[in-house]
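One chain of protein is taken out of this complex; the other chains stay put.
== chain A ==
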Amino acid sequence: MTTKPEITIDHIGKDYGQITALGDVSFNIEPGEFLALVGMSGGGKSTLLRMIAGLETPTRGQVLFNHETREDSAVVIRVMFQEDRLLPWMTVLDNLSFKSHDAQQQAEAKKLLHLVDLDEYAQQFPNQLSGGQKQRVALARALMSHPQVLLLDEPLGALDALTRRKMQDLILHICEQQQLTTILVTHDVNEAARMADRIVVMKHETNYAEFNGPTDRHDAGQVGLVAEDVLDAILHDKVES
């Protein structure tokens, strides 16, 4: 098993024809850190996440995992998308193991379903689950094969407030327990302030500002203050950090 990776975003940029989605972005993500990327729509945060995941190729720059490129590194990266992207023709259990007959994979899938409290749904099909349950399955699937890096592309955006809060707690619990290096893309500054160790504001096609998360994420006052600062940075061109 590889050690927890440090992720280096090294002068990365992305152009779509004449349009620049990301200009020049550089920063580091510490091993085991929970980082949130926030910003307005079109700020390039999802593009950056997709390049870290290897789903898009950067026009310039590179992403390094412990100083190695994704191809050279043995790091296991998993993405959880905004849509659950479950395969409707497979049962919940098969969605985790991709119908593998490997006993170890099956056992791991069952263990993860237990972790997200969906043991009894193992033989159900995704169409039979609620939106929140589907996202819990997607989270369990993302945890298969012991990833070291978990990339969350607005996975809670479509959920109601209560389910969303419960999912935040579950993700935080799992990320802390498994010491995952996590990057969360979100529109919700409160979510970012509540969950992340560090918040990066994406603006003007670059990493515009950075904020530390609250020292106590259970303190609503502290979370609110961080969220206010982040919101100020997104909406106005002033940064007080």
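FYI, contacts are C-beta pairs under 8 Å (C-beta built on N, C-alpha and C of every residue); 3 or more make two chains touch, one makes a residue touch a chain; residues count from 1.
The rule is short, and it goes like this: contacts and distances are computed from a predicted model.
A chain of the complex is left out here; the name its UniProt entry carries, from "Acyl-protein synthetase", "ABC transporter permease subunit", "Aspartyl/glutamyl-tRNA(Asn/Gln) amidotransferase subunit C" or "ATP synthase subunit b", is "ABC transporter permease subunit". Contact with the chain not shown here comes from a single listed residue; of A:I9, A:A53, A:M202 or A:V223, that residue is A:A53.
Taking the complete complex into account, residues 53-55, 77-79, 81, 83, 85, 87-90, 98-99, 111, 114-121, 124-128, 132-133, 136, 141, 166-167, 169-170, 173, 177 of chain A touch the chain not shown.
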